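Structure first, then comments.
Missing here is one protein chain; the remaining ones are kept as they sit in the complex.
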Amino acid sequence: MSSSIPIRPAEHFENLERQAHAARLGMWVFLATEVLLFGAAFALFATYQVQFPHAFKLGVEHNTKVLGSLNTGVLLLSSTLVATGVHALRAGHRKVASWLVTATIGLGLVFLVIKGIEYGKHFDEGIYPGGAGHWFAEHHDRGLAEFWTLYFGMTALHAIHVTIGACVLGALLSSILRGRLGQENAHRLEVGAIYWHLVDVIWIFLWPLFYLA
Amino acid sequence: MSTTPLAPAASPAPEASHAPGASPRPVAHPSYLGVDTTLRSWLLTTDHKRIGVLYLVTLLATMALGGFFALALRIEHLTPNATIVSAMTYNRMFTLHGVIMVWLFLIPSIPSSFGNFVLPMMVGAKDVAFPRLNLLSYWIFVAGSILVLLSTGIGGIDTGWTFYPPYSSISATAVPLALLGVFIIGFSTILTGLNFIVTTHTMRAKGVGWMRLPLFVWSIYATSIIQVLATPVLGMVLLFVVVDNGLGWGLFDPARGGDPVLYQHLFWFYSHPAVYIMVLPGMGVVSEVVASYARKNPFSYKAIAYSSLGIAFVGFLTWGHHMFVAGMSKFDAGAFGVLSMLVAVFSAIKVFNWTWTLKRGAVALKTPLLYIFAFLFLFVFGGMTGVATASMSLDVHWHDTYFIVAHFHFIMVGGTLTAFLAGLHYWFPKMCGRMYPERLGMLSAALVFAGFFVTFFPQFLLGNAGMPRRYFNYPPQFQVLHIVSTVGSWVLAAGLILTAFYFLWSLRWGAPAGPNPWGSRSFEWRTASPPPKHNFRREPPFEIDPYDYTQPLPDEVYQ
Partner (left out) sequence: MSSFALPKTVVRTGLALFVLWAASFGLSYVHLGSASLLVALAIAAVKAALVVMFFMELLHESLSMKLTLAAAGGLLAILIGLMIADAATREPPPLVPPGYPAPDVAKIPSR
């Protein structure tokens, strides 16, 4: 088993505990900005939905509901796994943690693949952002263009976040494997996992808006 | 009373001690300027003080650039028709002036330069919580600024700094590039704000409780909250305009069912709070300077501290007052009109506090304080006109006229810029260890104030008489006031150029400042000037309040 390198706090911190607290607070503040970043898009969705309820209903009915719902399940599972991984690392089970993080990253990739398949289906049907494509020649309701533009914009931004989250977890995974991340500084994995959960939370709201209601 | 007698000032020659060779250990530490002098050590530094200096130098350059455009705009208006540029160039110049002044100068001005330099010292820390993130934030800022400036090279941008669609969705100028630049600068703003929030929470030294923080920290803290929570909304809406213009998505294009008013909602949800990003740090400088030169604790510490948070919050409730004539519903217009009135309350609390502190204090009249007087007068003036325009019936008359231009320049230039200059004079001795020439300082403060007033007061009259903003031509009867305004801008420029010259001179020939030239009690003055790399060589016992002038100055320097 790889022995871990002793872990010290950074020069300007008194102790590791304070540094961990700072890291967690920093991540939460960052998540607050993410909430407002997506929140702005949600606000646009809400106002357009109030203005064009009928078109938005049509859009939802036409969406790839089964695939979108499957993807929700994928993200929920990934979140559960990475939360378990944090507990494992805290308890000193580095190996278990590394497997769980690997699985989480894998599920993230599955999510992206499914998302890609969905996009492909839309393009086949002639649905592009900005109301471009032949689908809009047959469906004229005012607001449909906005629905699909927001759909593509928001899900693409979310997919970017999934990608970033997977990269962050990948970096942490390599730290675990190289013995730089263990029980003492488990807060680093915790912080990465919190980010992953937030990406999940955003999808939890995107799903009903674009696929269900 | 408690600590003073034991150790009288220990270090006679602050700077001369970049110990040559193998001098024994107890020699004073080299200052943060002296530890390493290569270019690389500056560009890759994680020392908050050096990053503050980097920002300061960069921001002074962007301010000069924005000022150059301002002078050109004013000269253009010397005559009612074309004077020096074409109408298209004029449009590009006022846009660029606005974008540069708002995002490349005013937003980061005080927090990123002085905030970075003094905030960690004021909380008694060795550095900010995330030093490398701090450096990253600087370079992101540089990258975003370069993008904005590049856009000038490839066609400029002619939408005005507010980027309103539908025009910005179709303008053939370099809209996507410039907006991406602003978007990227937003990241830098967020990271700096995040760093300050976490630093204030987790890095305070023993003895520095929340109620013992210098007031500048409170105002930067409140600013950071706005930066972190408002900027992402701007980022999102700008991205949508980028794809609207670049890829033809048309989310805000009425021809495709889009609603441009929604852009304005999101834009002002950021940009009204953003005006408090610009002015709150200035208020922090005022609090420091007033206490230092009045040699008195603020009339009510808590009122000033909490009103910063109050402003940060209420600032988020008023954005609709920019949209009274944009087609927003009457219900929303009424709501925003009423909510806007609340803002004035917290600003007034501060103003009364400062004036009362000055009245009760033993005032030492120095250049920074002169600037503070200018701030108080101009800020109140500008703020009151703001309250007036926030009444819908008046705004219908004033909207998009020079009245509005005068309103916000009174606060952004008369308020923030004067506070910035006050801070520059106040902390220059700390940053460089040398004094500026006091007489010249006072002279240029007078020039800046007079020049400013002559430039912008006539614009109230112009606007009220019906002169619309952002117009290239104007009817001849407005010419006299326009000429007065232009001449004023030359006086203002003269004051600023004079300032630039004597600061450059003092860098080399200024009298040595010593650790605490103002006799301030605030924490950043309790180390050497310029401070050593980790700010305090030993942790100073922070048992004296930063505004406690009832006790003799603790003359031990914890350098």
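As written, the chain order gives the labels A and B, with residue 1 at the start of each chain.
As a convention for this text, a contact is a pair of C-beta atoms (placed from the backbone, for glycine too) under 8 Å apart; a residue touches a chain by one contact, two chains touch by 3 or more.
Please read these numbers as outputs of a predicted model, since none were measured by experiment.
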Chain not shown, its touching partners among those shown: A, B
Candidates A:19, A:64, A:79 or A:98 - the one touching the absent chain: A:79
Per the touch definition above, residue among B:335, B:349, B:442 or B:484 touching the missing chain: B:335
Residues from subunit B at the interface with the omitted partner, ascending: 201, 225, 229, 233, 254-255, 257, 259, 261-262, 265-266, 269, 316-317, 320, 327-332, 335-336
Subunit A residues touching the omitted chain (full complex): 21, 24-25, 28-29, 31-33, 35-36, 39-40, 42-43, 46-47, 50-51, 65, 69, 72-73, 76-77, 79-80, 83-84, 87-88, 91-93, 96, 140, 142, 190, 193-194, 197-198, 200-201, 204-205, 207-209, 211-213
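Quick note on the criterion: only the chains that are shown with their structure count from here on.
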Computed distance of Cα centres, subunit B from subunit A, in Å: 35
In the complex with subunit A, residue positions of subunit B that touch it: 125-127, 129-131, 190, 194-195, 197-198, 201-203, 228-233, 235-237, 239-240, 243, 247-251, 256-259, 262, 265-266, 269, 534
Complex contact set, residues of subunit A against subunit B: 11-12, 18, 21-22, 25-26, 29-30, 32-34, 36-41, 43-44, 47-48, 51-52, 129-132, 142-146, 149-150, 153, 157
